[in-house]
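The complex is shown incomplete by one protein chain, all other protein chains being positioned as in the whole.
Labels for the chains are A and B, by order of writing; each one numbers its residues from 1.
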Amino acid sequence: MLTVDRLHHSYGPDHVAIASLTFKVNEGEIVAIVGPSGCGKTTLLKSLAGLLRISGGAIRLDGQLVSDVPKGLAVVFQEYGRSLLPWCTVEANVQLPLRYQSLPSDVSRRRIKDSLAAVGLLHVAGQYPWQLSGGMQQRVAIARALAYHPKLLLMDEPFASVDAQTRADLEDLVAEVRDRFDITIVLVTHDIDEAVYLSDRVLVLSASPSRLLADIPINVTRPRDQITTRASEQFLTVRSEVVRLIRRQAPPAS
Amino acid sequence: MSAAPESTKAPAGSHQRKLTFSPVIAHRLATFFRIFAGALLFFLAAELLTWLEFVPSTYLPRASTVALRVVELLYDLPFLLNVAHTLGAWALGLFIATLITIPFGILIGTSVPAYRAIMPIVEFMRPIPSVALIPLAILLWGQSLTSKVILVAYATAWPILYNTIYGVHDVDPITTQTARCFGLNRLAILRRVTLPSAAPLMFTGIRVSASMGLIVIVGIELLAGANNGIGSYILFASSTGGHMDSVLASAAIAGLFGLIINVIFGVIERRAFAWRLLGVASR
Partner (left out) sequence: MRNIAFSSAGKMNLSGTLRSFLFRYGLGLALLLAWQLAAMHAESIFFPTPWQILLRAADLWLSGPPQHLFLADGVFADILPSLGRLLLGWSAAIAIGITFGILIGRSRIFSDLLDPSLQFLRAIPGPALIPIFIILLGTETTMRVTLIAFGSVWPVLLNTIEGVRTVDPLQLDTARAFRLPPLARLTRVILPAATPKIFAGIRVSLSLAIILMVVSELVASTNGIGYRILTSQIMLLLTEMWSAILLLAALGLTLNAMLERIERSVLRWHRGARQRTES
């Protein structure tokens, strides 16, 4: 569904963020992208979203070249506090993308209800983001993305700023969302455990200027569960392999 | 977490450095060019508008004429004396206000009962336009330097006082508590935590009241009978006919000085309080 072909991006002559990336994402998959800090994961995500004009290579969504933000794509950012509009209620925030989709009002109202219910926040629809905890705010951001009914959901370190307990709940939410809404998810994260726990495939990036170090299929059985899966033999094996890869990655291009 | 080495820059050939400007100089040059271009644009637009003569040029002379007059005035000793008189009175008033209100403000801000009792009064006095007292000042002290200085001092005192009290009162209690835990006594906390923390807001108060003071002093000079200062020069030039270029030029010079003052304050603010990256709302 999503093909990335020799993606290259630099922020000026001295700063090459991404050297060359080539990979595919199939429909319905959850793909996690991991790598060391500063390796261009966010640059990659912004490029996939069409928020960045890439320096070289091509990104195609369903065969169409991505040059500006394509239809059917939603993004969840790490800083939920800044991406939710503080002057809108939770409901207004979730509604915002739907307003300009020419949807009949009962359809959009239904979608808002469904997505808020899916993240368990129907009861705070009238509150403002700053009245909610961090985890709840991020859930609102997820609900907003869901209500949009995207084909592809991009998440940029969505749980990095959230406490461990909430993170576990949100991870399970993402898995459930993929099953229920049948979306394709690309998730950027620095947390390897999370990447292995959630995804069907893990793409490992090298340090900047980044290249693809490995594309590892995660053959851990589903449905997955925070306690048993994370203690299972399969999980630990795959996890150590990923960590080893990141630790002894190729040195930066000289 | 991985301890992988990071490198965000592709190493540029170091031999290339000699040919490019250091980024700091490049930035300064760009800023200077930008300002110059902006000023030029302004002048050209003004020249075009005045050339089109929507208003007859006896009333609104050409921008070039005004600019010439500005240069002439800046070489004219009597005029410069007027400017010095205005700026001197303004500076003196501002200085007196700062000298008096900052210590008071610190005292009030650090004492909770004093804050609760006095702050309502300060909030009450602050929105009162000081220009309303110009006739009173003239009555009491005539059109003298004294009345100007006193009025400027009065006008500038309130914003400074308000900001000082507020800045001192609103120091982050976590910072002061941390200092207490490290054994600092009250005076040390004041010196090393409270004052530095409140300084940006205090300075904003001074900056705001500086421009307020300029307005007040030109205002008082504008009333008939004044004999010194930019304001009286403008008034004089406008009452004797046919000197529109002087009127506009002197107003422009007043603006230029105001601009220079603003810029100086801005530079000091950025240098001294660069750590306060989050904008301090001007109150």
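Basically, contacts are C-beta pairs under 8 Å (C-beta built on N, C-alpha and C of every residue); 3 or more make two chains touch, one makes a residue touch a chain.
Remember, predicted model here, so these are calculated numbers, not experimental data.
Asker: If the hidden chain were put back, which of B:V83, B:I102 or B:I118 would touch it?
Answerer: Counting the whole complex, the residue in contact with the absent chain is B:I118.
Asker: Please identify, in ascending order, the residues of chain B that touch the omitted chain?
Answerer: Residues of chain B in touch with the missing chain: 34-35, 37-39, 41-42, 45, 55, 59-60, 116-118, 120-121, 124, 127-129, 131-136, 138-140, 211, 214-215, 218-219, 221-223, 230-231, 234-235, 237-239, 244, 247-248, 250-252, 254-256, 258-259, 261-262, 281-282.
Asker: Under the stated touch rule, tell me which residues of chain A contact the chain that is not displayed.
Answerer: 46, 49, 51, 69, 71, 73-75, 77, 79, 81-83, 85-87, 96-97, 99-100, 128-131, 148
Note that only the chains that are shown with their structure count from here on.
Asker: Using mean C-alpha positions as chain centres, tell me how far chain A is from chain B in Å, no decimals.
Answerer: Whole-Å distance between the two chain centres: 48.
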